[in-house]
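Every protein chain but one is kept in place in this view of the complex.
Naming follows writing order (A and B), and every chain is counted from residue 1.
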Amino acid sequence: MTMSGGVAPPTFAEVEAGPLKGSTKPERVGSGWGRRILTVFAVLVYLYLFAPLINIIVYTFNKPVGRYNLTWQAFTLSNWADPFKDKELTDAFLRSLQVAAISVTIAVIMGSMIAIALARYRFTGNKMTEIFLVLPLTTPEIVLGASLYQLFLGRNVTLGFSTVVIAHIMFCVSFVALTVKARVRGFDWTLEDAAMDLGASPIRTFWKITFPLIVPGILAAALLSFALSLDDYIITDFTKGEFATFPIQVNNQFRVSFPPQVNVLATIVLVVSVLLLVLTSVRGDRSSVTTR
Amino acid sequence: MANRVTRRQFMTRTGLALGGIALGPQLLAACSSDSKDSASGGDSGKGSNDIWFDNWTLYIDKPNDELYGKGGTLDEFQKASGLKIKYTEGYNDNNEYFAKIQPLLSKGDPIGPNIIAPTFWMAGRLIGLGWLEKLPLSKIPNAKNLVTSLQKPPSDPTGEYSLPWQSGVAGIAYNQKVTGRELKSMDDLWDPAFKGKIGVLTEMRDTIGLIAMSLGTDLDKPTYQNFQPAFAKLEEEVQNGQIRQFTGNDYVKDLSQGNFAACIGWSGDIVQIQKDNPDIRFAVPESGGTLWYDTMVIPKGAQDLDAVAKWMDYVYDPVNAARITAAVQYIPTVAGVQDELRKMGGDAAALADSQLLFPDATTLANLQSWGNLSESEEQKFDEEFARISGS
Partner (left out) sequence: MAKNATDDDRGLRKSRFAPYGLLSPGVIWLLLFFLVPVVMLFKASLSTKPSRFAEPQFDWDWSNFSSAFSQYGSVFVRSFVFAGVATILAILIGYPLAYWIATQGGRFKNLLIGLVVVPFFTSYLIRTIAWTSLLQDENFIVSFLRIFMGQDFRILATPAAVIGGLTYNFMSFMILPIYVSLEKIDFRLTEAAGDLYGSPWTAFRKVVFPLSLPGVFAGSLLVFIPAAGDYLNNRYLGSPQTSMIGTVVQNKFLVQFDYPQAAALSIVLMVIITVLVLVYSRFMGTEGLAV
């Protein structure tokens, strides 16, 4: 059983020579000197990636003078003592979570179905569907947002929670479909045949064989979609009407204030996601030896 | 993305994840039914409330940082009248709010709130479009307390559609420590020493108004033709890098941070910020400042007009108006507030002497308000301003 993405099973000679593709330790890639420079560069890039995050976290401990938490004044823990102090902000935060949860759930279901159809069946329109799926990803967000705005206005639909969810589902479906399809491509469908030969019904086969093996791809797509949805600004800006998600509320409020609670809430999300990441990757790494 | 995991771990992880995804929405849906009634983000109606007032942020007193805190205007009103009021701060920007309500009002559908707070020119636009109800003035006896300077203004010539809420002045705000000197005129803003450290407002009428006045043009009968020199001047200062950015109220942070040496700003903001940063000053330019005001209006199709009348009557009582003024520190539009503030004593009494809240006759003479713009003229002004400001 191979999971390494559409590769032929190794011949005897290759197995003799060494383990499968992608698992070879690249021993001497470049000189030792070059490797060290690269490592330094990598550390700098990580610093760059995390610089604003560090700033965000540091400023959760700031006691701002005035309404903008952007200049360091004094250390305080009071923001953490009362992270939900700003009601509008907290409500918007919860709404962001709601939108993301609902959108991602629906998008994951629809997207995975598309992925399975594309990867597993030969049918007319296969290629066209793939191209069609890619289109939303190659369209700038502003066009997606603006066109939805036009659509909803024209149909007299009130902009609000449902329109935002509709929009989020739209941009997540393509993403999920393509991500899951990439994972599903390496799947050995003969396993299903084997199961059914052994007497399992198609449904049982799916749930017991197929589904568990493609689930990591689905989960990865779901997590990334969740992040995309939480993060989204531009498309939400056009489809929101009066409704405010967290980033929208922050931007609205930015005219008059930027309270420390914004950073606190953002840090909470950050910490939770890092924990999730560490948990899953540690468990994954530890069991990377077994293959069943 | 681990791809070699034991079966059991798969199932556990899958189960957890799916469980989370399944339960999550339920949990959050439960939270949503609470949040729906509160913030402006909910798209439900005013519910069991008699009044829904959608206003700007920081525009009413908040005892102990709570809107309906004891002793606050909203709380006192509810006790005194027995009516229930829902107060939200969803009015962030005139154009943004207009975009929200336009789809509904243009088709004759009512919007949620029955009082909203457009700035005078937006009120003028709404009146022109016929999207407002007439105020039940017969039920608002205290409307007679409206200051004379704001009675029957150009944006509402019959005075039947709007009652001003708060008023303010746009002028020069500057950081004394950065400029090193006092600023007195618009030409100070164009001082090459401050290159790249000047900000102006996204509020077209305040920015162009101040510049126009510095070039000798009056604001009472504005035409696109007359204001060409003002636009040209603005464009010049943007192109040569003198003006760094166009801002909303967030210029206060740029002033404090030192990003701006000076900018066009609003009196009420400066009063509030001076407490924290005494280096920040405000000056009405010698050539004149703009006087603006926000209003209370009733959108078409709103219900419970009697309740609305009670609220407006309540806030036009100088005693209550004074309480609001003491908190928001903008220029009150109700006569008699100055005396009431003195009676309140303490910090409030000090406000009674503030030039920024109660400009004396000479300062007032130096302030102008915008005349009304027709729809097509306004469009030309807006487009030209958007072009210059790079949007």
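We take it that a contact is a pair of C-beta atoms (placed from the backbone, for glycine too) under 8 Å apart; a residue touches a chain by one contact, two chains touch by 3 or more.
Computed from a prediction, not measured in an experiment: that's the story for all the values here.
> Which displayed chains make contact with the chain that has been left out?
A, B
> Can you list where subunit A touches the absent chain?
So the residues of subunit A touching the missing chain come out as 4-8, 17-18, 21-22, 24-31, 34-35, 38-39, 41-42, 45-46, 48-53, 55-56, 59, 70-71, 109-111, 113-114, 116-118, 120-123, 126, 129-144, 146-151, 154, 166-167, 169-170, 173-174, 177-178, 182, 186, 188-190, 192-193, 224, 227-228, 230-234, 237-238, 246-247, 250-251, 254, 258, 262-263, 266-267, 269-270, 272-274, 277-278, 281-282, 284-285.
> Extract the touching residues of subunit B with respect to the undisplayed chain.
On the subunit B side, contact with the omitted chain comes from 1-2, 95-96, 99, 102, 106, 129, 195-196, 238-239, 241, 243-246, 257-259, 375-376, 378-379, 382-383, 386, 388-391.
One rule holds for everything that comes next: only the chains that are shown with their structure count from here on.
> Provide the C-alpha centroid distance between subunit A and subunit B, rounded to the nearest whole angstrom.
38
> Which residues of subunit A touch subunit B in their complex?
Counting only subunit A, the residues touching subunit B are 3-4, 65-68, 70-71, 85, 87-88, 91-92, 94-95, 97-98, 101-102, 104-105, 108, 153, 156, 158-161, 212-213, 215-217, 219-220, 222, 241-244, 249, 252-258, 280-281, 283-285, 287-292.
> Would you tell me which residues of subunit B are touching subunit A in their complex?
Residue positions touching the partner: 1-7, 9-11, 13-14, 17, 21-22, 24-25, 28-29, 31-32, 35, 38-43, 57-58, 65, 89-90, 92-93, 100, 103-104, 107, 112, 248-250, 252-253, 256-257, 273, 276-277.
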